[in-house]
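Down below is the structure, laid out as structure tokens.
Just one protein chain is left out here, and the rest sit where they should.
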Amino acid sequence: MPTANTMGTVQSEIKFSEEKLKKVQEIISRYPEGRQKSALLPILHLAQREFDGWLSVPVMDYVASLLNIKPIEVYEVATFYTMFNLKPVGKCLIEFCRTGPCMHNRADQIIDYTEKKLGIKVGETTPDNKFSLKAVECLGACGYAPMAQIGKFYYEHLTEEKMDKIITRLGQEDFNPDNKYEI
Amino acid sequence: MIKVTIDGVETEVEPGTTILNAARQIGGDLVPPAMCYYSKLKGSGGKCRTCLVKVAAGSAKDPRPMPKLVASCSTPVQDGMVVQNITSPEVLEARKGVVEFLLINHPLDCPICDQAGECHLQDLAFEHGSAKTRYEEERRSFDKIDIGSKIQLHMTRCILCYRCVFTANQITNERVHGVLNRGDAAEIGTYIENVIENDFSGNVIDVCPVGALTDKTFRFKSRVWFVKPMYAHRNCDKCCGKTTIWMKGDEVFRVTGRKDQYGEVEDFICNDCRFEKKLTSDWTVEGPAPIQKNSVQAQNKYLQGIKVDAPKNIGYGNISDR
Partner (left out) sequence: MARKLLLENINVPGIKSFDVYRANGGYRSVEKALKTMSPDDVMEEVKKSGLRGRGGAGFPTGMKWSFLDRKSDKPRYLVCNADESEPGTFKDRFLMEYIPHILIEGLIVSSYSLGSNSTYIYIRGEYRWIVDILENAIAEAKHNGFLGKNILGSGYDLEIYVQPGGGAYICGEETALIESLEGKRGNPRMKPPFPAISGLYNCPTVVNNVETLATVVPIINMGGDEYAKIGVGRSTGTKLISACGHMNKPGVYEIELGLPVDEFLNSDEYCGGIRAGHTLKAVVPGGSSVPILPAELFYKTKEGVARLMSYESLSEGGFASGSMLGSGGFIAMDETTCIVRNLWNFTRFYHHESCGQCSPCREGTGWMEKVLHRLEHGHGSMSDIDLLVDIAKKIEGNTICPLGDAAAWPVASHIRHFREEFEYHVKFPEKVAHSPFAHSADYKRELNTVLQ
């Protein structure tokens, strides 16, 4: 089993659970024979979720072995797409949109506020490994700006007060990135 | 055979021939420059945009012009197509723009670059660039990456032609390097520290149009115009054994594949021939290799002896008496 969700801990064994391996096989079966490389993006997402929220080299090599492709083919793809974290991230990764419509609706101020509140800059992780901040480009929530993605869900119409609540609630031990938290 | 007219010169080519290759069949000044296309590498081309041309008439059947300039290396000729390259001011303007784009983040470190003198970007900039730069921002740079004992990767000079990636895919048995990241952060690399080692890996040096991949066994040993290229061969069980050896006196400074007038390797050679055979006794020397007339290597040295078989081999002669 992979280790707990902590940064710096050695990932003891890089292997999907039986259940996840079944999922991997199901994903591969979606494509024609010999086109298993098509499963790369879905499986990288699965691996990132499973192995501490980021893609280490052993994780990427493991994915390469599952799909019977060369490791460089995985590195090329993982470095191309912005959703794949190639460095460890905190338990709660806050991804702020900063593009046009969000910028016109105070995104910069919200990012600035959050940076100050957490004492870290965008691209950094808090020392307690709870939060990481990332600035991203348009997430398709322009009418509900400013916004951030946290885990699976979007948090929209952000204000300073709302950020306070998010940080309090999502900073708790039981935070699960697959849950939707009503703020 | 189908007919195509390029800059007013009509020729007949096999169906499926690209505009660039049709132009090469005609030869001369109307051949568009190509920084990423490599006829021996499947899938190469289309990326650098230096070979853009104007299609003034799509075909005899549909003589409408194409709305945009097209990459001549990846656009097939149609019967009755009319193409403008150097006769189109629009093409020359666009090409000047492309050269400028290729140069803004290039370090322009020719004085310390091993490729100087045989660099396609240098030639391109000389022919199509402007003397001044409008770029005032900081230039992108990368750390040097070690990819083995024989090949130096100097990413800062790279123009991302992808040729070395195609070479590793198609000529070698295992590709460990590729294009990482994206946009102007894209780079050639191995991601993890990894060594490109296999019998044909050295060919990435020959296909690199700039000084991004250079031969460590030749690094800083000599300027290319101070060494004499000689055709030579040896019996090799891995490759054709037909090479160009670059000599100074009786010393072999480096070994490369033989290149045609467009700078493309005729036959890929193995690492043994390239890196290990540096004694004159390793080789049977055939004679001086042909030098392009416009090459800096020809300066003060070969001009007398060059015979030009116009128009097919313009700029490319045989040296008969030296």
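Per-chain numbering from 1; labels A and B assigned in written order.
To be clear about the criterion, a residue touches a chain if its C-beta (ideal position, glycine included) is under 8 Å from a C-beta of that chain, and two chains touch if they have at least 3 such contacts.
If you're wondering where the values come from, they're calculated on a predicted model, not measured in any experiment.
Chemist: Which of these touches the unseen chain: B:79, B:100, B:197 or B:251?
Modeler: B:100
Chemist: May I ask which residue of A:35, A:87 or A:117 touches the chain that does not appear here?
Modeler: In the full complex, the listed residue that touches the missing chain is A:35.
Chemist: Footprint of the hidden chain on chain B, which residues?
Modeler: 45-49, 52, 68-69, 71, 74-76, 94, 97-98, 100-102, 104-105, 134-135, 137-138, 140, 159-160, 179, 181-186
Chemist: Take the complete complex as the reference. Which residues in chain A touch the chain that isn't displayed?
Modeler: 30, 32, 35, 37-42, 44-45, 67, 69, 73, 76-77, 80-84, 98-101, 103-104, 108-109, 112, 136-145, 149, 152-153, 180
We adopt the following convention: only the chains that are shown with their structure count from here on.
Chemist: Which residues of chain A touch chain B once you look at their complex with the stated criterion?
Modeler: 57, 70-73, 75-76, 79-80
Chemist: Can you check the complex and tell me which residues of chain B touch chain A?
Modeler: Contacts found on chain B: 174-182, 190-192.
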